[in-house]
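Reviewing the structure listed below.
With one protein chain removed, the remaining protein chains of the complex are shown where they sit.
Here is chain A:
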Amino acid sequence: MISMLYFVVESMGSFCSRQQPLNEVDSDENKQAAEIDKRIDRETKAEQHIHKLLLLGAGESGKSTIFKQIRLLFQTGFDEAELRSYTSVIHANVYQTIKILYDGAKELAENEPNSLKYVVRTDNKEIGENLSEIGSRMESPCLTKEIAKEIATLWNDTAIQETYSHGNILQVPDCAQYFMENLERFSEVNYIPTKEDVLHARVRTTGVVEIQFSPVGESRKSGEVYRLYDVGGQRNERRKWIHLFEGVTSVIFCAAISEYDQMLFEDDTKNRMMETKELFEWVLKQSCFEKSSFMLFLNKFDIFEKKVHRVPLNVCEWFKDYQPMGSGKQEVEHAYEFVKKKFEELYFQNSKPDCVDRAFKIYRTTALDQKLVKKTFKLVDETLRRRNLIEAGLL
């Protein structure tokens, strides 16, 4: 700024008096410096108009899926090269999944009271052992038709099916069924993953990824510019880097509500929902988010819907005072409202009185459903735009 001022003063001098500046040699340098300053100034101003959104949440809460969805919706999506790059990921996911199921069946057969139903058929055992070995390798081989057939056979084994339905104490990924159902396609020679496949693919996020986008509305105006950040979800040193996100426009906190009966990947004695609860509390208390809006995405509603009938909410300590009221769709709604109220309560308990004005909204999401994510994001966009107008005093 100072050198810019100097530049201005200097040039004023030269315009008015047409005198040569004393330090003519430096004038080029000064010009450059001034240009740089101007650029910095412009970009800082531009930066201020970019709304920064931070995706937070426990591991496997769906943050990266939301991230991918936003890419698909508002950017050019995935090009062929990128889609191809997911082939090996998906193959690896398939091996990992079947390994977890087979190993899990063995474990349950040893420890559970009704152990017989977890015992794999004799002729499938060899397949199982083989696959389990493959799954433990660092690099998975390509998925061939033969292996795919073997996996399918194993998957259809009643013991494996039984294991799958009791998958909560194991680390069976939520999209296990999707992978198993599409084995044939995955094992095609010229297989290129579809968008759907990519959305289901599981890669643990390390570091920070960001995308910048502009949600194009029906009026086709470019509207607001958003930058979305996705950080890893596991229990690493969050407190060290979280303050780098000070002053983000909004925190999008993803909570997978279907995981109330599951344990953490990092620590299988800890209930995932309790971890989410603690994380949310921690995030709320951070002073760097005092002015940020909070959008809570209660994710994996599709899985929640089905699970509620099988597994009562009370298995999670946080939900121990839940009282089921009926059955069918009404019960699902009732359960959802209960969970929502719990999060609401948590929010208000952990928000300081002067934070009461920050926006807090809860959205029911199913991150894999593109239409739903689009609709949800439209609402988020509307809220943030209104907030902007309110703050500018225009509303």
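In the analysis below, a contact is a pair of C-beta atoms (placed from the backbone, for glycine too) under 8 Å apart; a residue touches a chain by one contact, two chains touch by 3 or more; residues count from 1.
Note that contacts and distances are computed from a predicted model.
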Out of "DNA primase", "60S ribosomal protein L7", "snRNA-activating protein complex subunit 3" or "U-box domain-containing protein", the chain not pictured bears the UniProt name "U-box domain-containing protein"
Residue list for chain A contacting the dropped chain reads 218-219, 333, 337, 340-341, 344-345, 347-348, 353, 356-357, 359-364, 375-376, 378-379, 382-383, 386-387, 390, 395
